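Missing here is one protein chain; the remaining ones are kept as they sit in the complex.
Every chain is named by a letter (A and B) in the order it is written, and numbering of its residues begins at 1.
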C-alpha cells in the first residue's frame, strides 16, 4: 500500500468530476490515493475539527430510502470540509410521484449542487440519475446492487488497523449469501493477496461463483461453519447481520444466532491483535460486552467512514489539490 | 426592459422587508430591478460559485406539501448567497396537528429566521402566516392560488433568452384551465406588449375571462387546437403538463397526449431561435430526444430559478445593496 509516484495531474485525472457508482472502477492506484488522503483527513480533523477545502460548494443528499447513518456520515464529511448541504430525507413523496424520471431529476439536481449523493431501493437507479447529471454522483446504495463507499471504508479500516492488506487472514461472517456489503468488500479484496475464511450457516454461504472467482485470482479461500475453530487464526473478523426473515422459523434463527455470536469468552481464543469490524447496524451477532474490548473496531470504522468520504468528496470536487501536495 | 434610473433609496423601498405573496404586487420597474440583479447573480455565481451577501442570515423553508425542486432551489439560492437554512421537509406532522394556527406559526418562525419560504396546499394559507410574521415571507405555492417565484423565473427566462419581452410571439400549451403556473405567467405578461397563442385540447382551454382581460389590455390573443399549425410562428413555447386525472377515460387522455407532444420532427417546423420552456416536472408532453436540442431551454430555466431566487432573497434582506450599486 505505498502510494505510487503520481504527479498532481494524474491524481486529479483519476477522480475529478467522476461518478462513483460501483467498486469496480477502482484500481489499486486509486485506492492508494484515496486511503492516503483519508489518513490526512483524519489528522487534519483531529487538529482543526473542520477544514475549508470545499468552502462555497454544495452537496445534495437524496435519500429515496431511509439510511440515517449513511446520510449523516456524508453530510458530516461535507460540513467538515467547509461545504454546505441540501437534503431530501424522505424521497418517497417527491416529484417522482408526479411522473418525473430519474433522468430528469439528474438534469435538475445537477443545476443545484456541485455533487450528489443518492440512495434508492432500485438497482441501477443511481446510474440513471448520473447519466444526465453534469456534476459527480455518488451511489449511497441502490438496492441489492452496490454501496461503494461502505466497501471502501471497510477496506480502509482493515488497511488502517493493520497498515497493510496483503498477507492478512481475514474472516468474513454472517449473511454471505444476500449481504451487499460482503459482496462489495470481497470484490475489492480480489485486488490483494489475502487469505479469506468465510464463516456462515450452510443456508447463508457465499455463492459458489464468488468462491471460484476468488480462487481464480489466486487467493487462499476457506469456508467454515464453526466460528470457534477458525477465530484463533484471524487477523481481521468482518461480521454482518443475519436477518431473522431469512429463516423458515424462529427456532432455526435462534440456533444460528447463538452459534455465530461474538462474546468475550470467544474472544479469548483469538489473537491479541484481532480487529473486529461490522458495517452496522448490529443486532445479536456481537454481544454488547465486546464493545469495550480493544479488539472491537466497528465504531472506529464509523469514524473512518467520515474521513474516507471527506477524501472522496474532495477528490471528486478538486478540493484536495493542496492536501495532495502537502 | 431598460432599468429605470432608480436611486438606491427607491430600489430598497420596493423590496426590502416585503412579503412576496403573489405576482400582482410587481410593477414593471420591480421586474426590471429584479431581472437586472438576476443577471448579475448568474455572472457572480459562474465566477465565484458562492457569494457572501447574506452571511449570518437564516432562511426557513416550511413545506406542508412536498416539492423537492422548489425547496432545494430556494435552499441552494440561500446557501450560494452565504446564508444558512432551517427546514421543515414534511410539514404535515408538525405542531399544526396540535391545533396551532398559521398565525401563531407566523409569530414563532419570525423569531427564528430572517426570511421564510412556505408551501402549503390551502389557498391563502401563506397570507395568514405572513400576517403575523415580522420577517419577509415568500409564497412557494399555496394550492391553486399562487406560486409567484415560478412565474417570475418563467418570465425571466423569456427575457433572458430573447433579451426582451415586448414584441415576442409566445405560445402557451397544455393544461390552460387548471394550470397555476400558466395563470401566473399570463398575469405577468399582461404588463407587456406581446402576442399570445394558447394551444390546448378544447376541454383544457384558458378561462374566457382571462382571454377577455388580456384583450382589454391590448394584447393580441389567439387560441388553437393544433400545435403543428402554430409552431412555425412562435418565438417562445411554454409547455405544461396535462394530468391524466383531468380526463374521463384513458383513451381520451392518450389522444390528447399524442396530439400535444413536442418531438424532434415537429421542431423542424419551428423557427431556429425558438425557446421551449416548461416549469417541470414534464411527463409525455416533451419527448426526451428533444432535451439535447438547443431549442430546449427548460433545464436552463431551472438554473435561472436559482439566480432569480438569489436576487429576490438579497433584495428582501437588503443584501443586494453593494451589487445594486456595482
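Just so we're on the same page, a contact is a pair of C-beta atoms (placed from the backbone, for glycine too) under 8 Å apart; a residue touches a chain by one contact, two chains touch by 3 or more.
Everything quoted here is computed from the prediction, not taken from an experiment.
Chemist: Out of B:16, B:108 or B:219, which residue would touch the omitted chain in the full complex?
Modeler: The single option touching the absent chain is B:108.
Chemist: Please output the residues of chain B touching the missing chain, sorted low to high.
Modeler: 55-58, 60, 84, 86-91, 93-95, 98-101, 103-104, 107-109, 111-114, 132
Chemist: Residue by residue, what part of chain A touches the chain that was omitted?
Modeler: Missing-chain contacts on chain A: residues 48-50, 66-69, 72-73, 75-76, 79-80, 85, 89-90, 241, 280-283, 288, 291, 299, 302-303, 306.
Definition applied: only the chains that are shown with their structure count from here on.
Chemist: Could you state the distance in Å from the CA-based centre of chain A to that of chain B?
Modeler: 41
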